[in-house]
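Left out: one protein chain. Kept in place: all the others.
So that you can tell them apart, the chains are marked A, B and C in the order they are listed, and the count of residues begins at 1 in each.
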Amino acid sequence: MELGLIGLGKMGGNMRERIRRAGHTVVGFDHNAEIADVHSLGELVESLSGPRVVWVMVPAGDATQATIDELATLLSPGDVVVDGGNSRWTDDEAHAAQLAERGIGFVDCGVSGGVWGLENGYALMYGGDAADVAKVQPVFDALKPEGEFGAVHAGKVGAGHFAKMVHNGIEYAMMQAFAEGWELLEAVDSVTDVREVFRSWQEGTVIRSWLLDLAVRALDDDEHLASLRGFAQDSGEGRWTVEAAIDHAVPLPAITASLFARFASRQDDAPQMKMIAALRNQFGGHAVESTQK
Amino acid sequence: MELGLIGLGKMGGNMRERIRRAGHTVVGFDHNAEIADVHSLGELVESLSGPRVVWVMVPAGDATQATIDELATLLSPGDVVVDGGNSRWTDDEAHAAQLAERGIGFVDCGVSGGVWGLENGYALMYGGDAADVAKVQPVFDALKPEGEFGAVHAGKVGAGHFAKMVHNGIEYAMMQAFAEGWELLEAVDSVTDVREVFRSWQEGTVIRSWLLDLAVRALDDDEHLASLRGFAQDSGEGRWTVEAAIDHAVPLPAITASLFARFASRQDDAPQMKMIAALRNQFGGHAVESTQK
Amino acid sequence: MELGLIGLGKMGGNMRERIRRAGHTVVGFDHNAEIADVHSLGELVESLSGPRVVWVMVPAGDATQATIDELATLLSPGDVVVDGGNSRWTDDEAHAAQLAERGIGFVDCGVSGGVWGLENGYALMYGGDAADVAKVQPVFDALKPEGEFGAVHAGKVGAGHFAKMVHNGIEYAMMQAFAEGWELLEAVDSVTDVREVFRSWQEGTVIRSWLLDLAVRALDDDEHLASLRGFAQDSGEGRWTVEAAIDHAVPLPAITASLFARFASRQDDAPQMKMIAALRNQFGGHAVESTQK
Partner (left out) sequence: MELGLIGLGKMGGNMRERIRRAGHTVVGFDHNAEIADVHSLGELVESLSGPRVVWVMVPAGDATQATIDELATLLSPGDVVVDGGNSRWTDDEAHAAQLAERGIGFVDCGVSGGVWGLENGYALMYGGDAADVAKVQPVFDALKPEGEFGAVHAGKVGAGHFAKMVHNGIEYAMMQAFAEGWELLEAVDSVTDVREVFRSWQEGTVIRSWLLDLAVRALDDDEHLASLRGFAQDSGEGRWTVEAAIDHAVPLPAITASLFARFASRQDDAPQMKMIAALRNQFGGHAVESTQK
């Protein structure tokens, strides 16, 4: 089939390659003309025969909105837009409604795979009407990993991004689990080779997992991670997961703790701990450490 | 080689079988005479040629202590005792010192594998002197999974149980991660098939893992887990992990949250939340729910 | 001065009384005609001489929005609207902008005090331009507690509700602190009179506070809180506090834990703990408790 693909960055570029390897035609657009196949959204739309499928793979928020705004004016009834970026699930319904006014279908798709996706395939979670999903199915089949798993029609519009968001929330807590365990093992004298403990866990344990394999790989590069700063960004999806949980009154203590650990890692000198120090000093005369030393 | 194995319960019985399949001789003792090969520790010790290796696989605490007390009087210098039970790592040094007075070696070994161990092998983490470990090595090789992973000499006496304990702490937080994510997905209307979302995650995602596979298996048995109560025991090792972290001033927010979630799951009517309700009523006149309704 | 007051419920009714006791004229409107002084917003506006100050004390969200919509059509340039309800701080800027189009000023005001406010005064946190605040000042002075504390011009529009929201977030964690401590004291055998321990803490301790006084009062009513269910609602402001923290990447572990404890208290059979039970059963053959017992 033919696919229009907007956004050829780290993710989009590899996805174009994987879809082409599966025998499909991909017309790619990017603001970077050197990597683009066409040089405007208009040209992209004209180059596809209908019903068209156009996959948007640009940053969530303004860039995605602007692209959908333009596609709404260019596409025809019966065409389908897929938002494969990291949009907040709450944006999806608005995008679907905006496009539906023109008779254009909408499918939201969460994509996992990162730098490993080109070779191993991308995990896909998508939401939308069955008829719209069916038009995109050959592309989903090309992108997904081989085997029976890796792609799911999760539900209505928004369900794809929601499922991907929850995947990332789970990922936060799993990473935090390994990180906490690793720090504790490194802290005790009796355990003399933490890296080998991690390596051994890759078989026969309850915690064997791809993240564990990656941890071993990281420790093989740098046994005590001495070259790294203890500093972690967060990408938005962890925040949204907590917000969604609050909306539904679902307690998420481990995932939220993982998010907060990242926030705290980015504070050189946490304001809240200044207040703790100040209060201890006030009531107990406990020594404080001054910043002027 | 020959091994004396004390404790032939769910774990020990399967371990005897797996070691025998590897061609070793196992003399097993259990208080249940029907499954025992010998009927006293004395008989067990006499039936082995030296240097003897005796593996203790009985409940941690009093039962393990009593067994080691008796072995200390029966074994000879150069023999080795392995504690493969779930002992607290802090017991190991005392056991090693007690046996060392008699010239008997000691190795602690954390064993993971559960009901899957007989077929897939057991993950093993052991601690002790290299010479003692060497005497047990053929048994470790028989028990561990095939392949290059699954067994590790983690360090000094105590390191085996410590590493296994941390493994379990990580396990707590990973389970909590999937549990939180599952509850959130079940809470939203747009995601219409949570089980298929979980199933799809088994390939191509960051969170693919054995625990995820087990979650899918559980959901295949009972799609919404309607037949289960939301009630979880804890086995001691999660508690010890948090205590060890406190000893070393290591923050473990996700693992501790997971432990506390289990505590809370066992409270029908949490006392602390009665106090919250009482305080809200005091200052705001907020309605309370009476137990007498 | 003259004040129009819209909403004469539990809070508004008492506030009318307190303002009148200070010698001001209050014209109150409520949908309940029996307690209202006037019977429409139009009548209320006409009964005040300009520049008018109208205080809105109705439920946040739709009711507040509808009231502001109507006031925007009735009031005149130079008048001021005060939103004293529990609006989300993010609504305040929109309300201010909407009214500013008509030349009407806007002040947001967080009010604390509950059932105790009539006698003790209400703590007030307000935000807005100094000129607008000045028009409301006599009312603030009437409502606030005697003494030098209890009222603050916290900053720009939105700052009042934001400060009140954070007050409530702090309140959540303080309540949780006492609740956790109380449950732990109740759990140990050696402490034979927990209520007297709490009572004693009211002087000389670091934790002496009004909430502690209220806890003692609650325990005097019911020593072990046996008549209450361990069940706590949340009012929205705890949720907003966590959301605001996420927006600003501020870690709030204690406040969030307190919010989640309330969520969990409302779950009879937590779905996430069903998943924990299911996983334990899958890998370890651990017994599960069935709902069919």
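To be clear about the criterion, contacts are C-beta pairs under 8 Å (C-beta built on N, C-alpha and C of every residue); 3 or more make two chains touch, one makes a residue touch a chain.
Quick caveat: nothing in here was measured; it's all calculated off a predicted structure.
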| item | value |
| --- | --- |
| Which displayed chains the hidden chain touches across the whole complex | A, B, C |
| Residue of C:A159, C:L225 or C:A278 touching the missing chain in the full complex | C:A159 |
| From C:N120, C:Q137, C:Q233 or C:N281, residue that would touch the chain that is not displayed | C:N120 |
| Residue touching the undisplayed chain, where the options are C:A36, C:C109, C:V139 or C:L252 | C:L252 |
| Contacts of subunit A with the absent chain, listed as residue ranges | 10, 114-116, 175-176, 178-180, 182-183, 186-187, 210-211, 214-215, 217-219, 222, 225-233, 253, 257, 261-262, 264-265, 267, 269-286, 288-292 |
| Interface with the undisplayed chain - residues on subunit C | 89, 112-114, 117, 120-125, 127, 144-145, 147, 149-159, 162-163, 166-174, 176-178, 180-181, 183-185, 187-193, 196-197, 199-212, 241, 244-245, 248, 250-255, 257-258, 260-261 |
| Residues of subunit B in contact with the chain not shown | 206, 234, 239, 242-243, 246, 249-253, 256-257, 259-261, 263-264, 266, 270, 272, 283 |
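The criterion applied here is as follows: only the chains that are shown with their structure count from here on.
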| item | value |
| --- | --- |
| Centroid distance [mean C-alpha coordinates] between subunit C and subunit B, Å | 46 |
| Geometric centre distance via CA averages, subunit C-subunit A, whole Å | 36 |
| For subunit A, residues that touch 2 or more chains besides their own | 206, 250-253, 257, 260-261 |
